[in-house]
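One structure is given here, and the rest of the page talks about it.
With one protein chain withheld, the remaining protein chains of the complex are depicted in position.
What follows is chain A.
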Amino acid sequence: MNWQGWAEIALTLGLALALGWPLGVFMSRVWNGEKTWLDPVLRPVERVFYAATGVDPNKSQSWIGYGASLIAFNLFGFVLLYAMLRLQGVLPLNPQGFAGVTPDLAFNTAVSFVTNTNWQNYGGETTMSHFTQMAGLTVQNFVSAATGAAIAAALARAFAGNKLSGVGNFWADLVRTTLYVLLPLSIVFGVALIGTGVVQNFAASVTATTLDGANQTISVAPAASQLAIKQLGINGGGIFNVNSAHPFENPSPLSNLLTAVAINTLGWAAFFAFGRTAIARKDIRALATAAILILAAGASVIYVTESQPAPALVAAGVENPVYMEGKETRFGIASTAAWAAQTTGASNGSVNGMHDSFSPLGGGMAMLLMMLGEILPGGIGSGIAIMVVMAVLSVFVAGLMVGRTPEYLGKKIEAREIQFAMVALLIVPLSTLGFAALTVAWPGALASLFNPGAHGLSELLYAYTSATANNGSAFGGISANVPWWNTTLGFAMLLGRFVPIVAVLAIAGSLAAKPKLAPSAGTLPTQGTLFVGLLIGIIIILGALQYFPALALGPIVEHFQVLEALGAN
């Protein structure tokens, strides 16, 4: 550890937050249908979409209508992507001549990209054609991110309004977020990435002659264009197997910094956009404060634990025996720690180092950040939406202590809200722990694990945590491209995505219909330090405590075993 490392972590985290602010204001204008400087160019394009589909963008939908549109759109996207994966062999732009994808992997992959998870049970450069990458996966990278943003927009409107019957128009939210926010930013960012040396071409591979004179075939791809939305859309699916540890996807410290910042930027932007649309900027700033504090703590823990001596290296008598296995020397420990925290806190599945090789507590922390519900700052919109659910629960539990029935942002929190908040909260452990425990019992399922003992349990637990949280990053250490894992991980992703979405929309519908109450001196303050502290406490107690027994048998016991091994040396 050194000050440069800490500065690097602070810079990466801080830049993302700082950029998120102005972008959030812009995003809120887009959600609200206000004027933007892109209007002259994009307004006509937007109108084409509505004219072609017959959608009236000004017609506010009830939460059920909004949810039905969302589900229908995502179902359509799933079917399309599944078909594309299966029929890959006969589709164009396939210079490598890859065959169609097997049914279980196609299911897993289609679900993965539709749910904004980007869990990859395949190696990109050995499985997917350029066409699949660009027309299938990248398209979902855009629209799944816009879907997440849409639910935040709906929820924000519900808080802002007074006795509304609708929560907005899903199609308008989808089109506008994609067109005004994701597309322009991706173009700019993609070009910038090409400038840092990320590859962008349609060739199958290039051939190089190594120093020994041998021929080496190196895969290439249209990487920059996909990488841009992979990070901005908080998706994370790499075009190459080793993701952002690959020199063509992440060639230099500069590209590493840019992409790392991009991982969180739009997540934060959605926070600020929510604040502006819900007319509650200060309240949402408190949520952002809580999120950045937990995220910074997470990054720090990983940085510290990865800088500790690793027992195997100590035993081998290595000079500086820190956890460098699985990390890129180009980036170093601090960059990798910041990246690990940023991605696991933000539902972004990309990695620039192998989490499987982290110290037990470092890997455990990455897992814990996902278990907290992907709210730090999470995916675009989906993060702030669940963060608001946590705020609602905090207000509900502790808010009574000011002697009023709980309210948040001027809306009373009653049985219906709590019911759906609990549904959103409950599905995460049910799917994560449920599938993980089932896998332990399923005959043959454990054969996919590379490691026995506590570390194996961590690999298993991490997989279902990542899938349910729609994160997509892999601990590694599992050969998961088999029917059991493909199927169960697919269902974990579906449950983790759509159950909370429906729950959040139900909350939005219920809140929208309520009168907006005026705050008074007797109203629970949801802006200051006190609330930030309360929120952090609730996030940790309600969001993480249920995983403690499982974590005790995985990373925690492994940590103590490592300490024991170090002591023995």
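Just a few scattered comments:
Everything below uses one rule, namely that a contact is a pair of C-beta atoms (placed from the backbone, for glycine too) under 8 Å apart; a residue touches a chain by one contact, two chains touch by 3 or more; residues count from 1.
Keep in mind that, in the parts below, contacts and distances are computed from a predicted model.
The unshown chain of the complex is recorded in UniProt as "Potassium-transporting ATPase ATP-binding subunit", chosen from "Cytochrome c oxidase assembly protein CtaG", "NADH-quinone oxidoreductase subunit L", "Sugar ABC transporter" or "Potassium-transporting ATPase ATP-binding subunit".
Residue in contact with the omitted chain (choice from A:85, A:106, A:524 or A:539): A:524. Within chain A, the residues in touch with the undisplayed chain are 162, 393, 396-406, 410, 413-415, 417-419, 422, 425-426, 429-430, 433-434, 436-438, 440-441, 446, 453-454, 456-457, 515-518, 520-525, 528, 530, 533-534, 537, 541-542, 545-550, 552-554, 556-557, 560-561, 563-564.
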